[in-house]
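Pasting a structure here, questions to come.
Here the complex is missing a single protein chain, while all its other protein chains stay put.
Going by the order they are written in, the chains are A, B and C; count residues from 1 in each one.
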Amino acid sequence: MLEIALFGAGRIGQIHARNIAARDDTRLRYVIDVDSPSAARLAAATGATVVSPDVALADPSVRAIIIASSTDTHAELIQAGARAGKVMFCEKPLDLDVDRAAQSLAVVRDTGVLLALGFNRRYDPSFHRLKRDILAGKVGKVEVVSIVSRDPSPPPLAYIDRSGGLFRDMMIHDFDMARWLLGEEPVTVYARGGALVDAAIGAANDIDTAVVILETATGKLCQITNSRRCAYGYDQRIEVFGSAGLVRADNMTATSVETADAGGFRREPALPFFLERYAAAYRQELDEFIKALRGEAAELASGEDGRRALLLANAAQESLRRGVPVQIGI
Amino acid sequence: MLEIALFGAGRIGQIHARNIAARDDTRLRYVIDVDSPSAARLAAATGATVVSPDVALADPSVRAIIIASSTDTHAELIQAGARAGKVMFCEKPLDLDVDRAAQSLAVVRDTGVLLALGFNRRYDPSFHRLKRDILAGKVGKVEVVSIVSRDPSPPPLAYIDRSGGLFRDMMIHDFDMARWLLGEEPVTVYARGGALVDAAIGAANDIDTAVVILETATGKLCQITNSRRCAYGYDQRIEVFGSAGLVRADNMTATSVETADAGGFRREPALPFFLERYAAAYRQELDEFIKALRGEAAELASGEDGRRALLLANAAQESLRRGVPVQIGI
Amino acid sequence: MLEIALFGAGRIGQIHARNIAARDDTRLRYVIDVDSPSAARLAAATGATVVSPDVALADPSVRAIIIASSTDTHAELIQAGARAGKVMFCEKPLDLDVDRAAQSLAVVRDTGVLLALGFNRRYDPSFHRLKRDILAGKVGKVEVVSIVSRDPSPPPLAYIDRSGGLFRDMMIHDFDMARWLLGEEPVTVYARGGALVDAAIGAANDIDTAVVILETATGKLCQITNSRRCAYGYDQRIEVFGSAGLVRADNMTATSVETADAGGFRREPALPFFLERYAAAYRQELDEFIKALRGEAAELASGEDGRRALLLANAAQESLRRGVPVQIGI
Partner (left out) sequence: MLEIALFGAGRIGQIHARNIAARDDTRLRYVIDVDSPSAARLAAATGATVVSPDVALADPSVRAIIIASSTDTHAELIQAGARAGKVMFCEKPLDLDVDRAAQSLAVVRDTGVLLALGFNRRYDPSFHRLKRDILAGKVGKVEVVSIVSRDPSPPPLAYIDRSGGLFRDMMIHDFDMARWLLGEEPVTVYARGGALVDAAIGAANDIDTAVVILETATGKLCQITNSRRCAYGYDQRIEVFGSAGLVRADNMTATSVETADAGGFRREPALPFFLERYAAAYRQELDEFIKALRGEAAELASGEDGRRALLLANAAQESLRRGVPVQIGI
């Protein structure tokens, strides 16, 4: 039985907690959260104990930690976890500051522990199949990747304020998808966007709508479009176009029902948000993490993947600000 | 330039007239219809002349005739046309009476002329491709054919009265599809149905809704469902299930537009009726007829196909009346 | 914590056992199976104990039993369970003999216990939505229900022999769907079919391919087609056609991936079989059963639903044998 400590009892933390509880081979030992009632509720529901970070990290029976607390705590927890010799899984982003992120990764490297990054979309059955189809040569040489990612509605302004902005909070997932599917590092990014959904988001110095072009050194191209509002569900689609054809992953729906009347044929909206769309992805992500913990071969996004996505997000932010394409740092 | 005489200036006659006019190699010479104004209008629009049947049949420059007049005139015109040595195309059904139909076919056989039957669906690009896929072995051995055929709305009661009933007027097309796609003759038919759409149709001793099962001597099965009302357009679908898989033809739409909002995704209804759905089929049907006229290889439904479909319709009618499955005559 | 005893550690029993184990409010207390190793394995995996039927039924802490053992044990277990005052969930069919089924239901009625029947498809999210759409009037007055149900491949001949035949083993699900969706009792059934997939099934006096027509007293119609072989997955589709339109539930797939190349566009096959297609349905079915156990409102198929479906299956069998439509008993 693998004992795991969970930092963060919020929305994502709860997903991980439930998935740990549902497995035969894992046990959620500790829940840590500054919000005591949340921690207590989640611990009670899963048979875990609420403790302080120090207790969790000091307990040698805890093999692994999952960091799903707020972004500003990630760097410190990663470094402490690494020094405590824990295998770690951290939600994105590593940090809003790329230097601090790099510093965390240096500690991880020095201690030799495993750090996996929570880019959940890599584990979605449809996107995973997309990736395998590319690797199997079904589209030939990849030429253009197109990513659509639209949230159903904007988060609260309070969240916007501490989110690091659309590129680091939301499009960072798409930057990871882009790198993963292109199979090459983008070298330039150009970003345009604005607050088309809610002027208050603009007043908070953020945007809610964006389009981006990435280009790799060999000339492969990627288009990304994001919106913080989408009337018809959580719009998560990817198309990969190559020399031999196309592979794409469409949205998923809860049922396969279609009705027809004088107004035509109707299907239901896309699954409402990430809890529903990526339910299987979160289970699979945990599964890969457990495999890695056991020393088995596993497909995991790494800390370096987290840093690279952050570099892209920062460059996109700079491109938006300056109105020109920006070279990606290394 | 092939000169053609057209009997019947109604809805179907007008389709043929326009298709003849649009070709470089055919000319509509004569239009014949008891409804003089209709005949005059159609003749004026196509450069044809209104004449009596005798004149058209006596003119040696007329190589072919198209019979699109009312059903009760078919037998006489076929026989007269055959005796005049014309190549003939006749709309379904041959006749409401199978003996009279057989008598017409005997005259055709004796005179050695070609008689093609207007089972337009055989020439629909989708159904034609379905047939070719079956012949190419894409479904392996055919096991079950399922046919859906629904008109958008019932015809006028006056039409119902002289139509010969749903099986001979409407389902006769599906019986032809069934024979064509099964590749074998059905030996039994079982039919159920009623006036679910309009009680007045029931009062006129007809039905507006029906389901039928056909079985061939080797045990292949066919399901047919018909309705005289369909809210979402002209519903024309076929599925052929075999040992190796399925091939199906869905409805067609005028555009590929889809809209999405909080209510989900919407596509437009199916094409409204046969003029739209089978526009290409009518052109292709004429094309095959012209090929045959020229002595080239052509795929045409024959007079015998018309008689066979009529036998199935009559057996279905008897099955409905008696409440038992009925053997198909030969 | 609701304590449950499970009779039958086979494929379906294992589904129920896992679903019971995954809930917070239920506990699998006992597993009973004549196949001791299967029972032991399942008990070990779920923390249950292997006991004899008598022990399970005699334990007052066991509130409910789930009967997923072989069909020939259902009647005896239902009667014993009813007399022991257990709330019961029984897999279909109740019995192969309608009189024995009726006898079991009489005992259930006398003892006043709840008996739910395992018609899992009623709980499938797509079919459940179909039913709600009908109740919401989206198709107007129901006129024709069309059900397609195809297994990926035939069961072993040994299973065929004791299955009671295609109608009682396989199509019984579709008969239940038909009753549920028509909202009326069928009064006649006509069935055709044969051994088109495997002659050995024919030699065993069963069929592997069938088409059926049902009709209700008010003239509503239902078509069903079954095959024991389907190349492209587990084909589970329903269309309900009514005065105002159509509602249909299509197959489900594991991913939303589509590839395109010179050969066209390709999507993956339907989910392979019932374990995958009805995974959510089995969970929802248990959920409804637990609700009923707690005295909450629940949508459950009843013992009488099981008997009615059996009557339809028997009538279909007789229709096939005699070659005529058969009236349904009451």
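Going forward, a residue touches a chain if its C-beta (ideal position, glycine included) is under 8 Å from a C-beta of that chain, and two chains touch if they have at least 3 such contacts.
Treat the numbers as computed from the prediction; the structure is a model and nothing was measured.
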{"item": "Selected residue (touches chain absent from view) among A:A21, A:I213, A:A279 or A:A298", "value": "A:I213"}
{"item": "Contacting the left-out chain in the complete assembly, out of B:L28, B:V51, B:A178 or B:M252", "value": "B:M252"}
{"item": "Chain not shown: contacting residue from B:D59, B:E76 or B:D133", "value": "B:D133"}
{"item": "Identified contact with the non-displayed chain, of B:V34, B:L157, B:A217 or B:A262", "value": "B:A262"}
{"item": "Residues of chain B (touch criterion as defined above) contacting the omitted chain", "value": "22, 24, 45, 125-126, 129-130, 133, 138-139, 244-252, 254-262"}
{"item": "Residues in chain A touching the chain absent from view", "value": "140-141, 143-144, 146, 148, 150, 188, 190, 192-194, 196-197, 209, 211, 213, 215, 219-221, 223, 225, 227, 229, 231-232, 235, 241, 243-246, 323-325"}
{"item": "Residues in chain C touching the chain absent from view", "value": "231-232, 260-269"}
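The rule we apply is simple: only the chains that are shown with their structure count from here on.
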{"item": "Identity of the chain that, by mean CA position, is farthest from chain A", "value": "B"}
{"item": "Chain closest to the assembly centre - both centres taken as Cα means", "value": "C"}
{"item": "Interchain centroid distance [CA atoms averaged], chain A/chain C, Å", "value": "40"}
{"item": "Chain centre separation (chain A, chain B; CA means) in Å", "value": "58"}
{"item": "Residue numbers of chain C (touch at least two other chains)", "value": "244-246"}
